[in-house]
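A single protein chain has been removed from this complex, and every other one stays in its place.
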Amino acid sequence: MKKFWLVGSLLLAMHAQAATNQEQLAMADIGAIKTSLSDDVPAKKWAELTEQQRSVLTPLSAEWDTLRPWQREKMLDIAEDYPKMDAKKQKRVQNRLNTWSRMTPYERENARKRFQKFHSLSPEEQQNLRNKWAEHQKLPEQEREKMRKQSGEVYYDPELD
Amino acid sequence: MKTDNTDYEYNEDAQGKQIAALLDEKAQRLSMRVLKQLENGRNQAVNRHQKQQGSTVNADGTLSHWVSWADHHRVAMAGLALALLVSAFLIMQSMSANETSDAFLLGADLPPEAFVDKGFEPALNQSASL
Partner (left out) sequence: MASSQELSDFLQNVERRAFKQTAYAVRDDHAAMDIVQDAMLKLADKYPDKPVTEYPMLFQRILQNTMRDFWRRQKVRSLWTTLLSSFGTQSDDGETRDPLDTMDVDDGSQNPATQLEGSQTLQVIETALQKLPARQREAFVLRYWEEMSVAETAESMGCSEGSVKTHCSRALHTMAALLAQQGLGTVKELNT
């Protein structure tokens, strides 16, 4: 029983810490586990969002009410991180929101994994990839499809269950 | 021949059942979070059904499931402690994982299409932790 209370109070302390930063976790679509056991938060309609949220998520205003609750939550996570970025990054986010929202959950999951790898590279390596992407885009679609087929599968993470 | 066909079908059926048994076994081992969500969904459906039938809500009927789930005090407390530990671990993870969140993905030098396209730079397909 003592152990339980120790863990409990430890958790409360950490939770308070996280709350001052961000309680929302921007986690993967697949296999995500939230800090709270309950998922019963009703989905917020567009009109119920704060001004800040709406200003960030403007590109999604038309389709917002068609998004599922968990999709809206993901977008709200993006809105929450938005202020942490410089203006250049913020502009990119706005430009790319629609594309992102229309991808399948599977595509988004793959993108997250590959982005994690990208993020671990040095600035020089990242710049190198930027150049490579420009070249890659010039290739005909058939060629790119071939490369997709030949590439290895994206690394599979066992579900945290 | 008819007999051969039947044998073949029988083998296929047996295979199918065995595979399904494995899948079902895994399906029984779900996280507490998922089980709780399923229970919530179930209770909502049952309440809706009860309203439709026009009968009085059987509080025992709804509660009994919760009670049977947390039947043994010890198991429930252990489960709760475990859930708290997992939550603590995940909070810790989240605090360090900020810079690879979706927002930063979208703000990156490369567009999301580059990250979706696993044919582009296949080296990215390998986990960062490897």
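Per-chain numbering from 1; labels A and B assigned in written order.
In this text, contacts are C-beta pairs under 8 Å (C-beta built on N, C-alpha and C of every residue); 3 or more make two chains touch, one makes a residue touch a chain.
Note that the structure is a prediction, hence the values are computed from the model and not measured.
S.K.: Just checking the interface: what residues of chain A touch the absent partner chain?
M.R.: 29-32, 39, 63, 66, 68-71, 102-107, 109-110, 141, 145, 148, 152-159
S.K.: Mind listing the chain B residues that contact the chain we can't see here?
M.R.: Within chain B, the residues that touch the unshown chain are 9, 11-20, 22-24, 26-28, 30, 34-35, 37-38, 40-42, 44-46, 48-50, 52-53, 55, 58, 61-62, 65, 113, 116, 118.
Keep this in mind: only the chains that are shown with their structure count from here on.
S.K.: Could you state the distance in Å from the CA-based centre of chain A to that of chain B?
M.R.: Inter-chain centre distance comes to 19 Å.
S.K.: Would you pull the chain B residues touching chain A in the complex into a rising list?
M.R.: Counting only chain B, the residues touching chain A are 29-34, 36-37, 40, 77, 80-81, 83-88, 90-92, 94-95, 97-128, 130.
S.K.: Would you tell me which residues of chain A are touching chain B in their complex?
M.R.: Contact set of chain A toward chain B: 1, 3-4, 7-8, 10-11, 14-15, 17-18, 21-22, 25-27, 33-35, 37-40, 74, 77-78, 80-82, 84-85, 88-90, 92-93, 96-97, 99-100, 103, 107-108, 110-120, 126-127, 129-130, 132-133, 136, 144-155, 157, 160-161.
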